[in-house]
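The other protein chains are all here in position, but one chain of the complex has been omitted.
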Amino acid sequence: MAVDSLDTPVKLAPARPVRESQVALMWRRFKRHRLALVSLWIVAAFYLVALLAEFLAPADPGAYSARYTYAPPQGLHFFARNEDGSWHFGPFVNGYKTEIDPVALRRTFVIDETVRHPVAFFVESEPYRLAGIIPMSVKLFGVTEPRTPLYVLGADRLGRDLLSRLIHGTRISLSIGLAGVTLSLFFGIVIGGFAGYYGGWFDSAVMRVVEFIRSMPTIPLWLGLAAAMPRDWSALQTYFAITIILSLIGWTELARVVRGRFLSLRTEDFVTAAQLDGASTWRIVTRHMVPNFTSHIIAAATLAVPGMILAETALSFLGLGLQAPIVSWGTLLQDAQNIRTLATAPWLLAPGLCVIVVILCFNFFGDGLRDAADPHGR
Amino acid sequence: MVQFILRRFLAMLLTLFAVSFVAFAIIQLPPGDFLTSYMASLAAQGDQVDPRVIENLRQQYGLGEPYLVQYWKWFTGILQGNFGQSFEWKRPVWELIWGRIGYSLLIEGMAVIAMWLIALPIGVYAAVRKYSLGDYLATIGGFIGLAIPNFLFALILMYLSFVWFGRTIGGLFSPGFENAHWSLPRIWDFLQHAWIPVLVLATAGTAELIRILRANLLDELKKPYVTTARSKGLPEWKVILKYPVRMALNPLVSTIGWLLPALVSGSVIVSVVMNLPTAGPMLLRSLTTQDMYLAGAIILLLSVLTVIGTLISDILLAWIDPRIRYGSR
Amino acid sequence: MHKLTLHRRAPVAGGLVAVLMAGAAFLATPALAQQQAPMLDALVESGDLPPVAERLPTNPQVVEAESIGQYGGTWRMGMRGGGDNGLIAKTVAYEGLVRYDRQWQGVLPNLAESWEANADATEYTFKLREGVKWSDGTPFTTEDIAFAVELYQDPEYAAGSWIDNVNNPVHLEVIDDYNFKFRFDEPNGMLLETMASVEGIHIVSLQKAYCSQFYPKYNENADAEAQAAGFTNWALYLQDRCAWGWETIRFSNPDLPVLYPWVIDQTLTANAARVTWKRNPYYWKVDAEGNQLPYIDNLDMRVSESIEELTLLALNGEIDFQERHIATVVNRPLFFDGQEQGGYHLGEVVPSASNTLVLQLNFNHDDPVKRELYQNKDFRIGLSHAIDREEIIDVVFTGQGEPFQVAPRPESPFYDEELAKQYTEFDPELAIQHLEAAGLTETNGDGIRLMSNGQPARITADVISALRPEWIDILEIMQLQLAAVGIEIELNNIDRTLFYEKRPSNDFDAQVWAGDGGIEVVQDPRYYMPFSDESVWAYRWVQSLNGTRPEIAEEPVDWAKQQMDLYNQIRASSDPEQRADLMRQILAITKEQFPVIGVSLMPNSYSIVRNNLRNVPESMFNAWLFPTPAPMDPVTWYFE
Partner (left out) sequence: MTPQTPMVDKPLLKIEDVEIAFSSPDEADIVAVRQVDLTLTAGKTLCLVGESGCGKSVTARAVLRLLDQNASISRGRILFTPPGEETVDIGALKSDSLSMRAIRGNKISMIFQEPMSSLSPVHTIGDQIDEMIMLHEDLKPKEARERTVSLLDQVGIPGPRERADTYPFQLSGGLRQRAMIAMALACTPNLLIADEPTTALDVTTQAQILDLLKKLQDDYGMAMLFITHDLGVVAEIADEVAVMYLGDVVEQGDVFEVFRAPRHPYTQALMRSIPTMARKADRQRLSPIKGTVPSAKDRPQGCAFTSRCPHAFEPCPTVRPERTQVGEGHVARCHLLTQDTTRAEELA
């Protein structure tokens, strides 16, 4: 009774949330999730690498060298003590002592501490096009003396620079994840959205389909589809085909999320109000509903990316999906997945490390987003 | 309740029909048929077959017929419990796969259990001590499992067990036990081999469980009934385990359903790396050799299992959650 | 052990010589009492098994070996998945009427103790070894040969081999239990090589006594029984029980009588974790002292889809002899380091393939411009000179092998240095001269040469990396090297089925394969002339000469026709010397025409041999037709 009347103004106190404040609020909640914050930066860094691949990679990913097959990592040194005890400063890499073992059929490498090849930043290189567009002729770093080996992370079986391949692989693998998610996001929002908004038979039909797709073990699905796609397609075509295949499964999860939010929002007062005001469906959806769960969608999408990346590697492992000479983390791991590598060239597992890190980060990032999106952490 | 189960059951039958169709479609997708890839592999060996032989076989296998006809024969056959013949093995498909499907189930079942055993404590801890160092470590641990590509993990474990214990852990049994009957020593031998694949599979799925459990629990912990429980004077751990955790588990039960497909896929890869006698390697091989009835049957059965798994988990959920059982919401 | 390279004898085969050898073998049969494996003694005493003297033929095959061995032990190896019947063919099943000698130079008697051929190679007379028994004790006679021929030639039964070769099928004439004749409408000079190769298994793979019960001709209700057993018709049931040759399914039937040194114990099924064999008490070979072979009691083949598992097994000393599957270039250092721990050493395996990679341009391309270009010798020479083979050898094969064209290997009597080495030196200028001579003078913006129709000269090379990973590596390097002279190579890594489907449909520029026929020059001259469907570079020309798809046949150019005629003469001759001469003429044309481009001599591979395994030759050839290690008489191998 009485005090209720007093309550009303209190209840009104927090004025209707404005988008900015919402975003700000989300950002604040997100920051609380320190791991997520860190992850965000790491992911960002990886994408930067993907973007600047040509600039960052010291060598051409295809450039092979007979003399340095399976050369171990040189590492990158910045200072060292000279024989006379004085200090040497400035980045450099050590040279190799190599000899061929004719019986074992391999080169044995010894890092030669005495030989130092200086490494410089922003070195001249033969002209290339950054991201295939901007013409450039300078690399982030490289050796200054000609014809000296630079294998910071070591070399593969053809003496190709692992670091450079890794950097270029990043572009493919990360973009495939992104592209796949974008695609599934599109399907997910459209299909899930309508299902959720209209409900009824359409909804249940869609949900059956989703259920159905999710009940299929994905691997055979991929295998079949991947095997089915014309093998005389170009690398690019395959690339897109793969993304489509991946998103064919990916959209269901997102559709479920979107639908769920729609269902719950549909009954919210402000939506009903808007309907009573005679606002068009489109307006209601775009103006009233979407803003209310973009955050969730973003979170869900973020959490979908790792799946895509893993899927890409899995497909490559099975010999489907991307194939050499395309350089992706999947194909790189394909080279690494044998006992020989584990035993004698473990550095070739570096792509695996990247996969792990990126996936970890994406997960934490996504979790953080979701926790921030709604404090109840659903 | 009964009516609820019935509804789900009908839905399931529908799904299964669809699955069978898609399964068959998938194996028909790749160019050529079993015989073309058969010839190809022979030729790769340096051997050649007389085309007439191939023609003969094509007749006998009825490969010439249009898609729908083949599908219908296959499907009706299955309804009568006849999964058809495997081209490569010249044997009834059922005879070939039941054993492997069994092992797949066994491994995946063990993986599910392992997952829960790992995920429960971590998830609860992560939720109760939200944003604590422990929370971070626990979740990181969980996610690393998710992040390591299965095949890589399996391979590394195999190699390490060779380097450290001088043992080559492949397959599911030591030579002596392969064809033996189940006995305690055989079970022990089995466990010694099975732990790697189970571990690999489990770690891959745990993170997801942890995440869900943590989220649900965070949700539940805020509910008034928790305060009520505290106001009763229950010790904190009991409060949490008896009420919010119990609640948080409900939605988790239903996750079993969609855990399965991922598990199945994962086990395919792991099995290939570790040469497990599960359905995985056979599926892979049959898909590459286009041994269509075999591949079709495996895909179908795996899907059926997942669908049934979903059904079971739904029923389980209904059973443990009175609100659903009494049709209230 | 004699080094293989020392043997450059002309291939000995056919009538006289072989008879002599057989005689020699006969004389060698020692009088002293024949021994048998201890594991059989009990059976003999209990009477379940007749004494060894009765089990052995009157004239057992004597196998000479480095040393007299001792009985016992299990030979462990690894099988690549359940479909790897090849391993069985190469270790257990290689028992034909005749066999190759260890140097792959001549043909020796085996189940047939002697033979003769008429001059024009249309009629062969064989004499079977008397008293040879199947693994179930039933005598092996011409009845079984007759049954096999009958079954192979039954169109309803889907078995195929040289026996029912459409173009020149076998006509059998049985003389008595141990003597029979093969007649051919066309001359068949290559018959003995064929029969000595793995193909020879076919004719002795079906025992009449057992297999005829599934054949309507001998059992009118065979069809009914087949259906009762759950098979749609008798053919499928018979196939399930007996199959033929070395078909996978044969080894899933433990009751099937065989002539192998070992009989199947744990059968090869789709779910088999391992396949095991135990000695065949009726095996018909003895060592120099008359002890019944084989020495080794059992075979144990681990079935694994996972190469990595097999690799680990070998490293862990759990494999006694193997070269198949695991002995890859990549693994070599691994196995080399593992010798100590694994208690094995690496033996030498000389591949029969002449070349690591053969680039076959499609001479019959649908696009007239490409067809004309690819058939242009200058173009091919240009390409060849643009390839820096030394570099490829260095990068991909760590210096193993030498620049080589597709030509007979140095070990082969047909080796011709000029043929092997022509156009192999790396010389871009020269390459460019030749390319321009071929009319590729203009280039586009990217420096790619333009064909007469103004299109850039881009060659799409189909390759199956799954088969030989190094192909991709080689091609990636060639890509860069050829780009330097303005030729663009596009890698097209595809799967097997498609690879083969592209041939008849003729939608490929070039296909890549290994250089088979480095040793088996006469048997498989696929790269020297349009020979078989595997002569991809001239697929449509081949069809005009008893190919499998006459409907798409095309008229070959004259030099090709000339080669085909010469080869028909080879078929028509039973004289090895004459055949060799004819082959040399064919190779001369090959040298002149330079149809396909090779990269480097296939480097020697290796085998993994446990240190306690004896009588294993240090070096052996490997090929499909020459099914290593079977010709090395594993029956004489033993554990110390």
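When the chains are written out, they are named A, B and C in that same order, and each has its own residue count from 1.
Quick note on the criterion: a contact is a pair of C-beta atoms (placed from the backbone, for glycine too) under 8 Å apart; a residue touches a chain by one contact, two chains touch by 3 or more.
Just so you know, these numbers come straight off a predicted model, no measurement behind them.
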item: Among B:Leu16, B:Ala111, B:Met247 or B:Ala295, the residue in touch with the chain that has been omitted; value: B:Met247
item: Missing-partner contacts on chain B, residue numbers; value: 223-225, 227-236, 243, 246-247, 250, 320-323, 326, 328
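Heads up, the rule we're going with is that only the chains that are shown with their structure count from here on.
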item: Separation of mean Cα positions, chain C and chain B [Å, integer]; value: 41
item: Distance between the centres, which are taken as Cα means, of chain B and chain A, whole angstrom; value: 26
item: Chain A-chain C separation of Cα centroids, rounded to whole Å; value: 47
item: Multi-chain contact sites of chain B, meaning residues that touch two or more partners; value: 30-31, 155, 159, 272, 284, 288
item: Multi-chain contact sites of chain A, meaning residues that touch two or more partners; value: 227, 337-339, 343
item: In the complex with chain A, residue positions of chain C that touch it; value: 307-308, 311-312, 315, 329-334, 336-337, 391, 394-396, 398-400, 460, 465-466, 472-473, 476-477, 480, 491-495, 498, 502, 507
item: Chain A to chain C touching residues, read off their complex; value: 62, 64-67, 69, 100-107, 157-159, 227, 231-232, 319, 323-325, 337-340, 343-344
item: Chain B residues touching chain C - in the complex, by the definition given at the top; value: 30-32, 36-37, 39-41, 43-53, 56-57, 60, 85-86, 88-92, 96, 99-100, 155, 158-159, 162, 166-168, 170-171, 173, 175, 178-179, 272-275, 277, 281-282, 284-285, 288-290
